[in-house]
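I have a structure here, written as C-alpha cells, and I will follow up with some questions on it.
Note that one protein chain of the assembly has been removed; the remaining protein chains are unaltered in position.
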Amino acid sequence: METIEVMLRDIPFFDGLEAKELELLAGCASNARFQEGELLFREGDKADTFYAVRHGTVALEMFVPARGAITIETIEEGEVIGWSWLFPPYRWHFDVRALELVRVTAFDAACLRGKCEADPVLGYSLMSRFAQIMIERLQWTRLRLLDLYGRGD
Amino acid sequence: MIAPQALEALVGTLRGRGYRVVGPLVDQGAIVYGDLQSAEDLPKGWTDVQEAATYRLERREDEARFGYAAGPHSWKQFLFPPRIRLWRATREAEGGFAVEESEHDEAPLALIGVRACELHAIAIQDRVFLGGAYAERDYAARREGAFVVAVNCFEPGGTCFCVSMDTGPKATEGYDLALTEILDGTHRFLVEVGSKQGAEVLGELPSQSAEPADLEAAQAAIDGAAERMGRTLDTGGIRDLLASTLEHPRWDDVASRCLTCGNCTMVCPTCFCSTVEDVNDLGGEAAEQHRTWDSCFSVDHAHIHGGSIRPSGRSRYRQWLTHKFGTWQDQFGTSGCVGCGRCITWCPVGIDVTEELATLRKPEEEDDGDD
Partner (left out) sequence: MGAATERRPAAVATAPVPFRVLRRRRETADTWTLELEPIAGEGLAAEPGQFAMLYAFGVGEVPVSISGDPTRPGPLVHTVRAVGPVSQAICSARPGDTLGVRGPFGSAWPVEKARGSDVVIVAGGIGLAPLRSALYTVLANDADFGSVVLLYGGRTPADLLYRRELERWRGRLDLDVAVTVDTAAADWRGKVGVVTQLIGRAAFDPSSAVAFVCGPEIMMRVTAQSLVDHGVASDRIYLSMERNMRCAVAHCGHCQFGPTLICRDGPVYRHDVLAPLLEVREL
C-alpha cells in the first residue's frame, strides 16, 4: 500500500514540490473513495476539504429551478477539485458528484491553510498552482460562454 | 490613314456583318456607351472635365470624335451584363425537375472607342472569368465574338493615371483595329491593324497608307496625353504595403467619408462581383437562377449565418481597396486597377484612391487624419 506522499507524485498539481513539502502536505491528507452517484459535497456546505482525484471522473453540478441539475464541468483523474476553502466564507458553490467509482486524496482545509501560513514559501508555491488552474479553467469557461456552436441568432 | 467620314463606313461595315455596334454617345450630360446607329452618334466636338466627385461635359473647339476620357460606363456592361439568366429549372411529372442552361444568343458585339486602360480592364476580366479552372460561359460567348476598335487617348481626364498603372495611354494589344485621332490641321485617324478580322474590315474602308509625318503626329498626340495625367500613383511594393497596413488609422479616416454607396464598384471596369438570384414563377412550376452585379460594399456580401463578416463601412472600404490593388494580385496574378480614374470622379464624396494609397505609405504615427 503506497504512502500518500508517493500517490501525490502522480498528480500533476504537485509536480515540482520537494519531498519535505510533500511530507508536510501529506500530513493533512487521507484517502477516500466515492461510489457512482455519491456526492462529494453539496452547494452551500462548509468548504473544509481540498480533493485531488486519483481515479475516476466527477461532475460539478448546479441545481437550477425548472431546469434541474446542470453539469457545469467534469473533472478527471489527475486533476484537483475545489478552491472555496481558500478564502472565507469557506462555502461550496457547486454540488460535486462522482460519475463512477472515484478515489481521491482529501486534504483537511484548515490544516492546509495552517501549513501555508506557517511556511510562506510552501504557501506561495501552492497559491501559484491554484492560480494557474483557475486561469486555465476560467479561459475554458469563457470559450464556452461564447456559445460558439449556437445558431448565432 | 482614314478620314473622319470613314467612320460612317466603319459603323456601316460592322453592322452589315451582323454586329451590334456599341460605342460612346452623349446622354443626360455624360458620355456613355450605347448602341451606335451611325457615326453621327459619336460625341463630336465634346470633351469632359473630371475631378474628384465632379464630371461635366464641355464643348471643344474642334470636331474630335474621341476628345474625352472615360465616362461612367465601361465595356463590362456588354461583356458581363448586369443581369443574365444562368439556367432554368422546370418541374417534371414524377416530382423531379430538369435544368437547362441558358445559351447566349445575341448578336456579336463591336466595341468602338476602347481605350488602352479599358483593353487592360477587359484582359483583367478575361483572367477572372476565363483564366481559372472554370470558364464563365456567358462571358466567353460574348467575348469570343467581339470586334474591338481601340482608340489611343490624346485627351486624358482629370483623374486619369494609366501611366502609373502601365496601362496606357497607347493601346498595345487586344484590339482588331486601333485608331489615333490627329487634329493638327488635317483631321484624320491613324489606323493600326491588330488582327486578321481587323485587316478585313479596314479593307472595306476608304484609306491610304500612313506617311512618317502621320506616325509622328500620332505619337505626339499620345505622348501629350501621357504628360497630362490627372493623377499619379507609386505602385512599388503596393501588394505588401496593403497587406501590412490593415490597421492603419487612415482606414478610420476614409470610413468617416465613405457612404458605402458602391458607385466605385459600378463604374470600375474590372469589378466583377456578382450574386445569384433565384426566381420562380407564381405557379411554382419553373424556377430560374439569374446572375446579377453585386458589390463588396453591400453588408450582405460577406454574410454567413450568424451575421456579416464585414459589418462596418471601414472594413468594406478596406476590402475594396486592398483587393483592387493588393490581393487581386494574389488571386489572379495582376493588379485589379487600370488607372482610369472613374472611381475618383464618380465617388459622391470625392474619395481619391491615389491619395488614400499615398497616405498608407506614411508611417502610422505621421498620419493625424487632418487631411
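Going in written order, the chains are labelled A and B, and every chain counts its residues from 1.
Just so it is clear, contacts are C-beta pairs under 8 Å (C-beta built on N, C-alpha and C of every residue); 3 or more make two chains touch, one makes a residue touch a chain.
Because the structure is predicted, anything quoted here is derived from the model rather than measured.
Engineer: Just to confirm, in the complete assembly, which displayed chains does the hidden chain contact?
Structural biologist: The chain that is not shown touches these displayed chains: A, B.
Engineer: Out of A:Ala19, A:Ala66 or A:Leu146, which residue would touch the omitted chain in the full complex?
Structural biologist: Spelled out, the listed residue whose C-beta touches the missing chain is A:Leu146.
Engineer: Check each of B:Phe272, B:Phe325 or B:Trp346 against the chain that is not shown and name the one that touches it.
Structural biologist: In the full complex, the listed residue that touches the missing chain is B:Phe272.
Engineer: In the whole complex, what residues of subunit A lie against the chain that is missing from view?
Structural biologist: On the side of subunit A, residues 57, 59-61, 67-74, 76, 97, 99, 140-141, 143-144, 146-151 touch the unshown chain.
Engineer: Which parts of subunit B face the unshown chain closely enough to count as touching?
Structural biologist: Counting only subunit B, the missing chain is touched by 86-87, 89, 91, 95-101, 128-129, 132-134, 136-137, 243, 246-247, 272-276, 278, 280, 284, 287, 289, 294, 296, 301-305, 309-312, 314-315, 318-319, 323, 326-327, 330-331.
Methods note: only the chains that are shown with their structure count from here on.
Engineer: When the C-alpha atoms of subunit A and subunit B are each averaged to a single point, how far apart are the two points in Å?
Structural biologist: Chain centres of subunit A and subunit B, defined by C-alpha means, are spaced 68 Å apart.
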